[in-house]
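As you look at this complex, bear in mind that one protein chain is not there, while each of the others sits in place.
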Amino acid sequence: MSAVTYLEAIGQAIREEMQRDEAVFLLGEDVGTYGGAFKVSAGLLEEFGSERVIDTPMAEDAIIGSAVGAALMGMRPIAEMQFIDFITCGFDQIINMANKMYWRTGMPVPMVIRGPSGGGVKGGPFHSASPEAWFFHAPGIKVVVPSTTYDAKGLLKAAIRDNNPVLYLEHKLLYRLPELREELPTEDYVVPIGKAITRREGEDMTVLTYGAMVHQCLKAAQTLEQEDDLQVEIIDLRSLAPLDKESILESVKHTNKVLIVHEDTLTGGIGAELAAILAEDLFEYLDGPITRVAAPDAPFPYAPPLEAAYLPSMEKILAAARKLAAY
Amino acid sequence: MSAVTYLEAIGQAIREEMQRDEAVFLLGEDVGTYGGAFKVSAGLLEEFGSERVIDTPMAEDAIIGSAVGAALMGMRPIAEMQFIDFITCGFDQIINMANKMYWRTGMPVPMVIRGPSGGGVKGGPFHSASPEAWFFHAPGIKVVVPSTTYDAKGLLKAAIRDNNPVLYLEHKLLYRLPELREELPTEDYVVPIGKAITRREGEDMTVLTYGAMVHQCLKAAQTLEQEDDLQVEIIDLRSLAPLDKESILESVKHTNKVLIVHEDTLTGGIGAELAAILAEDLFEYLDGPITRVAAPDAPFPYAPPLEAAYLPSMEKILAAARKLAAY
Amino acid sequence: MRLERANLLQIYYLMRLTRAMEDRTRTLFLQGRVAGGVYTAQGHEATTVGAAWTLGDGDFIVPQHRDLGMHLTRGCSPRAVMTQWLARGNSPALGRDGQIHIGDMHHGIVPMISMLGESLPVACGVALTMKMRKRSTVVMASMGDGATSTGPFHEALNFASVQKLPIVFVIENNGYAYSTPTYQEFAIADLSDRAVAYGILGESVDGNDVLKVVETFGRAVEYVRGDKGPALIECKTFRVRGHSEADKADYVPPELREEWLAKDPIPRFEEYLTREQILTSALKAEIAEQVKAVVEDAVNFAEQSPAPDPATVANYVFAPEGPIAIIGETGAEDQRYINALDHRTGKPFNTMTDTGKPEFVVTEEVGRR
Partner (left out) sequence: MRLERANLLQIYYLMRLTRAMEDRTRTLFLQGRVAGGVYTAQGHEATTVGAAWTLGDGDFIVPQHRDLGMHLTRGCSPRAVMTQWLARGNSPALGRDGQIHIGDMHHGIVPMISMLGESLPVACGVALTMKMRKRSTVVMASMGDGATSTGPFHEALNFASVQKLPIVFVIENNGYAYSTPTYQEFAIADLSDRAVAYGILGESVDGNDVLKVVETFGRAVEYVRGDKGPALIECKTFRVRGHSEADKADYVPPELREEWLAKDPIPRFEEYLTREQILTSALKAEIAEQVKAVVEDAVNFAEQSPAPDPATVANYVFAPEGPIAIIGETGAEDQRYINALDHRTGKPFNTMTDTGKPEFVVTEEVGRR
């Protein structure tokens, strides 16, 4: 058993679930013969055949809609968006068909929609999306965002076994990151949906973040400890819907300061709801303004210097944390 | 000149703008011969002909995409969604085509997308949508929400004259409400996009709201004055994107308490961003928790008793306001 | 497909029942007892009943808003339909959704949503499952002429054709999409020509002639069941009333409506049955009685049913944990499997049960095929 990448962990989860449960199958563009645009599903067609690993035409609404139909039949489809950006082409099928089905008919829709999300790889305006906020605001679908190789596998298994639509957002920047290589347990495991995890303990402030930004924040925390003698607690949300309110509130109750960091744009992002919850529930506990660091309210840019300026940088995170610490 | 309804004001705005500028035209399902599902565009086909009032096939992506193409040519299309719920069927065309066009190519896309939104008319899960939050979180489109007959006309004229995509959300509950009948100025006027308006002044707390909820909140304010001797200030946001931060901050700075009310679901709604802005910018000013009253995180229900329980009621607003006032 | 006397009478009964249920729904609406919009399909009965009639056990329908006839033919309970129209707490959607947005996967009915066209990709998923599970069952997915203009229509038909899915696509071309006449919807004469774009079987049929409909779909279903890939059948019919009860439909030329009223599928079928001495005036009266009784029973049942509990409005947004059996396979009817019962009510799904006695006598003889 050797260390695997974040990307390999995703492939492992799909393979093991398909081996475990014949109701599980994969469909999407180029997921079979090609093994997926990023090779996430390499080898699956060979192992499971073309009925369970389906190369579809370029038609996101049909991919998602077919997944809904199969899920209603009791299957557990995994619908891949070649890039998560293309989820906008099947938006209605998710919002109105999948999300509202159980609530209005009592019939579960156990399906996963997954695909490469996030920036940092020069993908430009149409291959760098962070679509979580739209679905976070669409009752009926769960949204998970793994930041580690262990979580990538465990959260995907949990998503596949969940009896509801789950949007699984894998971050393409983490796919092959050497520092994320990890030896995974040989035995089957899941990371429960709805549970955040504390990546670093500290008393001076709580940082709420998820996805690739978790690593950015961990680096910042080290600097803050060394240069400012600040102990920053870092909470990796892992699951955005449902949100682990408990862990969030508990942490902020003892740090009394909160910094929210996400890669998605600021206005109306996940950070807005986090801030709103804290401002309402922990009014008496806050010793400083709830601070957010996020991408500016603009589309995602292509040119390297623009992308660098767009994404939340170490500098921005450090500056925000120091300002907050000063309260 | 006689008092007109909110619905008639919308029709007037379209007619007058089409008379004023031949670049303006209307397209959508049943907008011509039928005059629109709610008769908003009654008479326009007769006045302007079938080239400027276009009955389209049932195809939202084509409707919105055609509007984008015409707008790029310098026309000013008004694309109607028969019910705003169907905007999810053209979502990609808005998010990726319209919204990002000016930013990445420098070429403006002067277009309006409008349609009946909101609940309270027994429309059920698919005819009661409040889609503002998704677009509020999609840089490149403006979002306006008229609550009065005067604004219905003035904001639509401003939207048509704007050089960007504008989502104009008319509330179907207000269409023919007798108490909203109003005599409108005979001369041309616009309500500038990006400016909120104070519907009622008060010192005890600020209520931030928009759309049909403005009227609900005004009623609540009266009760609070009579029964609790509370002076509630009510700000009708009118424009969600861009947001009139200035007016919001100014009001809360002198009331020091804020209650946010919207018809859309709670989590990730507009209220989340409002709370986040206030929690960050007015940390020292708040004398009570930022409180939100909104629909629960569930799809929109059909049965009258369920709809009544789902929408923010007078009772809920009063209870929240009283709890907040007690701080 | 061969039709016994009993079958013919059953079909006639179902057409009458469909018409009567909708007439009654309309009355309830006019009495202010139905909230929101009411969509009926007078004139579609030959198409909806005739097409659905050709299906067998394990087959699925993916009906749309004019397809009450399909629901009833596939055994959906009139009581369920009326509880839904009256938004009762025991309706298939618990009052959360209305109209005939009714479905029950355990009985082969996929629930629709208002976004027309979107059910077609879902039909592909159902058929894909049948294929994966090596079944010989088929899916019948219907749509209006208007729905053929939507993107999902194209994506679904194309995907179905590539995967050779066992789906009979039914186009109920009733001349209008709301107020929009077909010539403003598409530039071809026969929508079945769209089959050419997918290399699948395409045919158009007189949708007001129930015998032709049964014959055509009998063949189409057989073809599709034979793994030959999907079929696209256009039924030419007409929406003789408004789009909804709020629509006076004055955009329809009176002579055109007259022309189609004259082609009303029920009298047409009645004529045939009488000519063939299958339908005697006595039997006709008896059937009328039966229909009346079933409709009354459904309305009474619905009116005596409880209103939904407002306290539950935000509940059941997510399905609970637990095993899920594949529909139609071992365990699927087992209540331990969460898709075998409605967890919101703790009761099994009931769209097909409580069919409201007295049932039409002839059905006893032959059952639902």
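Order as written gives the chain letters A, B and C; numbering starts at 1 within each chain.
We adopt the following convention: contacts are C-beta pairs under 8 Å (C-beta built on N, C-alpha and C of every residue); 3 or more make two chains touch, one makes a residue touch a chain.
Just so it is clear, the model here is predicted, and its values are computed rather than measured.
**Student:** Check the whole complex and report which displayed chains the hidden chain contacts.
**Tutor:** Taken over the complete structure, the missing chain's partners among displayed chains are A, B, C.
**Student:** Out of C:S119, C:S149, C:S179 or C:N208, which is the one that touches the chain we can't see?
**Tutor:** Hidden-chain contact among the options goes to C:S149.
**Student:** One chain isn't shown here. Among B:G36, B:P57 or B:G202, which residue touches it?
**Tutor:** B:P57
**Student:** With the missing chain put back, which residues of chain B would touch it? List them for me.
**Tutor:** 23, 25, 51-52, 54, 56-57, 59, 61-62, 64-75, 77, 92-93, 96-97, 100-110, 139-140, 142, 162-164
**Student:** List the chain A residues touching the unshown chain?
**Tutor:** Residues 29-30, 33-34, 37, 55-59, 61, 82, 85-86, 88-89, 121-127, 296-299, 301-306, 308-310 of chain A touch the chain that is not shown.
**Student:** Would you write out the residues of chain C that touch the absent chain, in ascending order?
**Tutor:** Per the touch rule, chain C residues meeting the hidden chain are 149-155, 158-159, 161-162, 164, 183-189, 193-194, 196-200, 229.
Here is the rule we use: only the chains that are shown with their structure count from here on.
**Student:** Could you work out which chain's C-alpha centre is the most distant one from the centre of chain C?
**Tutor:** A
**Student:** Could you tell me the distance, in whole angstrom, between the mean C-alpha positions of chain B and chain C?
**Tutor:** Centre separation, chain B to chain C: 37 Å.
**Student:** Based only on mean CA positions, could you tell me how far chain A sits from chain B in angstrom?
**Tutor:** 31
**Student:** Centre to centre, by mean C-alpha position, how many angstrom separate chain A and chain C?
**Tutor:** That pair's centroid distance is 40 Å.
**Student:** Please list all residues of chain B that touch 2 or more other chains.
**Tutor:** Residues 85-86, 88-89, 125-126, 297-299 of chain B touch two or more partner chains.
**Student:** Any chance you could list the residues of chain C touching two or more other chains?
**Tutor:** Within chain C, the residues that touch at least two other chains are 93, 96-97, 113-115, 118, 151, 317.
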